[in-house]
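With one protein chain held back, the other chains of the complex are shown just where they sit.
Here is chain A:
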Amino acid sequence: MGEEEGLHQTQLLDTMFVRGLKRKCFDGEEDIEGTLAGFKAIPSYNLQRQSLLDMSLVKLQLCHMLVEPNLCRSVLIANTVRQIQEEMTQDGTWQMINTQSAGQTSLDRLVSTDILCRSSKEQAEGKLVPVYSTFTKDCEGTQSQDNSEIMSTVTSPQAPRNLQSNMWEMENPQENRGNFQKSLDQIFETLENKSPNTVEDLFSEVDNSYYDLDTVLTGMMSNTKMGHCDVLETFPSQTTANSNSNCKSDLNELDHIVEILVES
């Protein structure tokens, strides 16, 4: 979809998603007519809703995995997706829309929830998330959850095809919903805490020394002029500060004078 087209559609969506426009009861006949008519004027509610769903899935998919994605934003988008999906399931349009649209787009949409679980790096390498996620489970998380997640992620490339075939047969909508839910949940698995607390504890010593270095460097790099004597003064004052942490008793003048007298 070209940029202009997308913009146009969003502007149209804006006109429909204004306050107070609540969709009324689903009426099959009317809706089909509405859909046909909608192509000529503003898009039908179903089309808009579908568009919003697609947009939301794309947003969740485009997590920039170099920096951790914003959890609040992801939760809000996921809640929106759930809301749409629930409404569509209630209407029974969840199945209907998928059967109406071309097979290719349907597959894309389903596959996209699987791709949501992958980091962009792994997508490029064609790997799946499961290997990554085994190392990244919370200690408080359950082991069994790990395994089931791996299983479901590994089988998910096949899942879309299964889902699609199910839909063509107009089979159990509950199952489809369950698969969708699972994919949505997998998004959160990748977004949650990656490193177990115990591992952090193991490395806590390393971390602290890093911060000590940081402390010293930032102390030295305060961008005001420093005489040579002052540089040496600051150095020990950093380490003493770190070991005897008590800033309340740290009177500026007294500290300074003591340093000079002690010539530490």
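Here is the rule we use: a residue touches a chain if its C-beta (ideal position, glycine included) is under 8 Å from a C-beta of that chain, and two chains touch if they have at least 3 such contacts; residues count from 1.
Throughout what follows, contacts and distances are computed from a predicted model.
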item	value
Undepicted complex member, UniProt protein name, chosen from "Transmembrane emp24 domain-containing protein 7", "Serine/threonine-protein phosphatase 2A 55 kDa regulatory subunit B", "Septin" or "COP9 signalosome complex subunit 8"	"Serine/threonine-protein phosphatase 2A 55 kDa regulatory subunit B"
On chain A, residues whose C-beta touches the chain left out of the figure	6, 10-11, 13-15, 17-22, 49, 52, 55, 59, 65-68, 70-73, 75-76, 78-80, 83-84, 136, 140-141, 145, 184-185, 188-189, 191-195, 199-200, 203-204, 207-208, 211, 214-215, 218-219, 221-232, 234, 237-238, 241, 245-248, 250-253, 256-257, 260-261, 263
